[in-house]
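A single protein chain has been omitted; all remaining protein chains appear in their positions.
When the chains are written out, they are named A, B and C in that same order, and each has its own residue count from 1.
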Amino acid sequence: MRTPDLAAPDATLTKLGSGYLNSVKSHARLAHTANGVRKLAKNLSRATIEVDVKNIIIVTKHHDELLIYLTREVAEWLLRQKLDLDVYVDRGFQKSKRFDAAGIIHDYPAGEGRLKFWTKELTLLCPEKFDLVISLGGDGTVLYISALFQRIVPPVICFSLGSLGFLTNFKFEQFRESLQRVFDKGVKAMLRMRFTARVYKADGTFMCENQILNELVVDRGPSPFVSMLEIYGNGDLLTVAQADGVIVATPTGSTAYSLSAGGSLVHPGVSAISITPICPHTLSFRPILLPDSMTLKVKLPARSRSTAWASFDGRARVELKKGDYVMVKASLYPFPTIVASNTEFIDSVSRTLNWNVREQQKPFV
Amino acid sequence: MRTPDLAAPDATLTKLGSGYLNSVKSHARLAHTANGVRKLAKNLSRATIEVDVKNIIIVTKHHDELLIYLTREVAEWLLRQKLDLDVYVDRGFQKSKRFDAAGIIHDYPAGEGRLKFWTKELTLLCPEKFDLVISLGGDGTVLYISALFQRIVPPVICFSLGSLGFLTNFKFEQFRESLQRVFDKGVKAMLRMRFTARVYKADGTFMCENQILNELVVDRGPSPFVSMLEIYGNGDLLTVAQADGVIVATPTGSTAYSLSAGGSLVHPGVSAISITPICPHTLSFRPILLPDSMTLKVKLPARSRSTAWASFDGRARVELKKGDYVMVKASLYPFPTIVASNTEFIDSVSRTLNWNVREQQKPFV
Amino acid sequence: MRTPDLAAPDATLTKLGSGYLNSVKSHARLAHTANGVRKLAKNLSRATIEVDVKNIIIVTKHHDELLIYLTREVAEWLLRQKLDLDVYVDRGFQKSKRFDAAGIIHDYPAGEGRLKFWTKELTLLCPEKFDLVISLGGDGTVLYISALFQRIVPPVICFSLGSLGFLTNFKFEQFRESLQRVFDKGVKAMLRMRFTARVYKADGTFMCENQILNELVVDRGPSPFVSMLEIYGNGDLLTVAQADGVIVATPTGSTAYSLSAGGSLVHPGVSAISITPICPHTLSFRPILLPDSMTLKVKLPARSRSTAWASFDGRARVELKKGDYVMVKASLYPFPTIVASNTEFIDSVSRTLNWNVREQQKPFV
Partner (left out) sequence: MRTPDLAAPDATLTKLGSGYLNSVKSHARLAHTANGVRKLAKNLSRATIEVDVKNIIIVTKHHDELLIYLTREVAEWLLRQKLDLDVYVDRGFQKSKRFDAAGIIHDYPAGEGRLKFWTKELTLLCPEKFDLVISLGGDGTVLYISALFQRIVPPVICFSLGSLGFLTNFKFEQFRESLQRVFDKGVKAMLRMRFTARVYKADGTFMCENQILNELVVDRGPSPFVSMLEIYGNGDLLTVAQADGVIVATPTGSTAYSLSAGGSLVHPGVSAISITPICPHTLSFRPILLPDSMTLKVKLPARSRSTAWASFDGRARVELKKGDYVMVKASLYPFPTIVASNTEFIDSVSRTLNWNVREQQKPFV
């Protein structure tokens, strides 16, 4: 808690959260509060964070030689640019000839002791050590960062090496200007909702937990039989899905697998959970959006003919036996991506998906 | 402001809204605040309102004789049941033989002076006069109530005469028990988002304003030419829709026309605006959900071949000439409907739409 | 009947059609015949027509000055190129200064008496006069040609002035080479199915008839009430559509309005009728394809709340009162368009609709 002023909103919100609303004397007051919440949500999405960057971490794919060179380029620039900065690169690069850590220090002795190496343990256990994450790669690298930071996530600036993606909204060619602006002016971050997904055995035994940036998928895997999955919201049975599977997606995930399966596009500023069936066996199983305050349960019923498989952001497939279930709810740890422009969501959707883009304005007939 | 405690959240939210978030020193704090907002939104949706009902208004369709009798039945019960209560019925019933106001007072003299008659002027100008609205009819009657109350809306209890609908979630047969429970225990209300839609001429002249519960539709009307509509979000051009029209829907409206046009189902607890094209001329114009903090503009561009038509909850068609536009944003005046059960949204969707309902559990093959 | 050989298939088909199949002694024989029919259909689609072009008609939009010049260019080339050819252009051009008929003959006296002018009466009453139709314009011009030729249609070569469309598959820039090839080598024509649509009053009175190349649409027009339409196939009630309307489309029409409403793409070589609802009020009203041997009836039932409107290829709106109906069946008069390449359907779909085209091969995540 750095300033008393800043403490106030959180403290008040906590109080509000714990009981003040249990009994309100006036519907007008309730409406007034609802408007306040909406305004607050809006301002949250516009808030600028003054980041005092002391420790920066660069994440990239391991085995791409080009990326090693680019990581080196960024690291070297950072060390020279900002003298109070420690730069962490992948421990795997420590002995890489291509990265040539010794060469960096040799060329620039003032970097001595400030070029460091991160491991998965460090990101999992001490995420608050870092003030900024630099992502070098595609949207897949951003998902990898989400997997690394299973609790709190520092603001992430996502550089694209080729064309821009949904998440990779900064051009690598301009990394110097972009990072300088972060140091000078702070950042506006989109707090992307993540899910906390917990898998339990039929008898209630906890199995594993994952923070998810895109989606939970429960599907039939290699089984030829269709899945029958029970979906509960806050403990109530919502529906039974007979389908190849079910996708539970965040707004960020709405442009990924959920979209392929027929889901709507959802702006990351919307607080909602999408449920999209994969090849459902009823004509009427339209995708549905639920409030992100809801806790969902996806359960393979005991009467199911076969097992099912859960996967988290496309990774970590877990087999569900009869009666096993996954609990999903909005995570306490959102994923803050640094905003490049106010229209980046629509821009990315138009650019990458050709959303409503026509090559020519010729009418059909 | 009835109690200091209750004042606090609103005051704080107002302060938060006005600038405290302009510059935050820590992303962790921002995430913490975001979680607080989510929790607050959740509690808002669970809040119980202690309604001290002194003035009640009954709204129904005018020209249905059965409804006149039923209105009489409810009014009479209310007058006898709660002696400090004034009951307002449609001014049109004042001289109705079927309603027989004199007969009610004759049979129950203590009702004298407490059976009153409402007019459209009264609901428009003095909405805070009423503590509770009773809707007798179908979902159309609920839309009519939304049109009557263009500013603040008292909690609405929606009785269905036949099968339950999306909005009509209380059975008329049980009106005595349901209303008694409201008087005794207060109500839980779903604060349904409404839109404020304002129509402007090309030169910026204001034309008219409507509060919308379901959707704004801008379509080509009887014109054989497809509409070309520019859609802006917070001033930025999002896309140009070439289509028969565009539907801008609230979550409540997601089960209505938007659904017919291919939109997703959206739980009324989700704070989002749906944009769904009607018969778009691109294969890739997938429906999209935007944050309810966004201000949308739907504009008929100057280069358009023909005019377009705007309608609001299916009423009040207005012709848009070239350059005219409609501004849409979340209304300050939500529409509070009294909740009958926690799962009423899913129940209504399954019941009324056969959402994911199969007559038999036989697999396709 | 030009050759006895050619007569044989038709005569046999007629015999087959009239009763030989009423009773077959062997399922194997039936299967064998079915394979023969498929093979015949395939060969039909590959047949090359040796056109002995003596009379050619050029159709274009009237009021576009550019098109007058281009028509002049084509007509002049044709007169000079093939001396036994009569060229018909729009009667509206006869006195056009821009077209300058006298100038053409002045410059090329051998054209005297061979430059002629067509009227709607001529195309309606004497379609067999023409051996070839040249379409100059967009897909709309091709629909106009379909309207002009309500009975037999000569082969149509469709030149596009800008980018190629679904129907406009020849580039205007290459009209000389393309037409020369037609004269020298004959043509391969796609026999596009048309519908014959007949409108009847509730009491069976015949109202009007149209040959349709794209689609019949029956919709609610400016009425705010949804249409309820009964759809019959060969006299049996198939379903009752509650929707903004219903589209009955040919394969050619599958890329037009039907596609906007969610219909599948149908290759013009498929013999099928598409029924696609417009904004249906049930989640399960999936588009359906029926055999082109079926006679459909779309009827506004007597119990309907309002009238409906029928339109034919987007033209000629007719109001349907309660009980009125439209009969639709495959026309005896298909629309033969000259084929530019074997893959022109898929090419046009990919080019004009971006069908399954991605700007980049980047996976979603």
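Definition applied: a contact is a pair of C-beta atoms (placed from the backbone, for glycine too) under 8 Å apart; a residue touches a chain by one contact, two chains touch by 3 or more.
Worth saying up front: this structure is predicted, and the values here are computed from it rather than measured.
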**OP:** Sort by label and list the shown chains the missing chain touches.
**Re:** A, B, C
Original post:
Which listed residue, C:96, C:223 or C:282, touches the chain dropped from view?
Top reply: C:282
Original post:
Of the residues listed, C:33, C:180, C:223 or C:307, which one is in contact with the missing chain?
Top reply: C:33
**OP:** Spell out the interface residues on chain A facing the chain that's missing from view.
**Re:** 221-222, 224, 243-244, 257, 259-262, 278-284, 311, 314, 317, 353-355
Original post:
Taking the full complex into account, what residues of chain B touch the chain not shown?
Top reply: 138-140, 143, 162-163, 165-166, 214, 255-257, 259-260, 282-284, 286, 313-314, 351-352, 354, 357-360, 362, 364-365
**OP:** Just the residue numbers, please: which parts of chain C touch the chain that's not shown?
**Re:** 1-3, 5-6, 8-10, 12-17, 20-52, 128, 152-155, 186, 189, 191, 226, 233-234, 236, 238-242, 259, 263-267, 269-272, 274, 277, 280-282, 284-294, 330, 332-334, 336, 342-343, 346, 349-350, 353-358, 361, 363-364
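Going forward, only the chains that are shown with their structure count from here on.
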Original post:
What whole-Å value do you get for the distance between chain A and chain B if each is reduced to the mean of its CA atoms?
Top reply: 33
Subject >> Separation of mean Cα positions, chain C and chain B [Å, integer] >> reply: 47
Original post:
So, what's the distance in Å between the C-alpha centres of chain C and chain A?
Top reply: 51
Original post:
What residues in chain A touch two or more of the other chains?
Top reply: 259, 282, 284, 286, 354, 357-358, 364
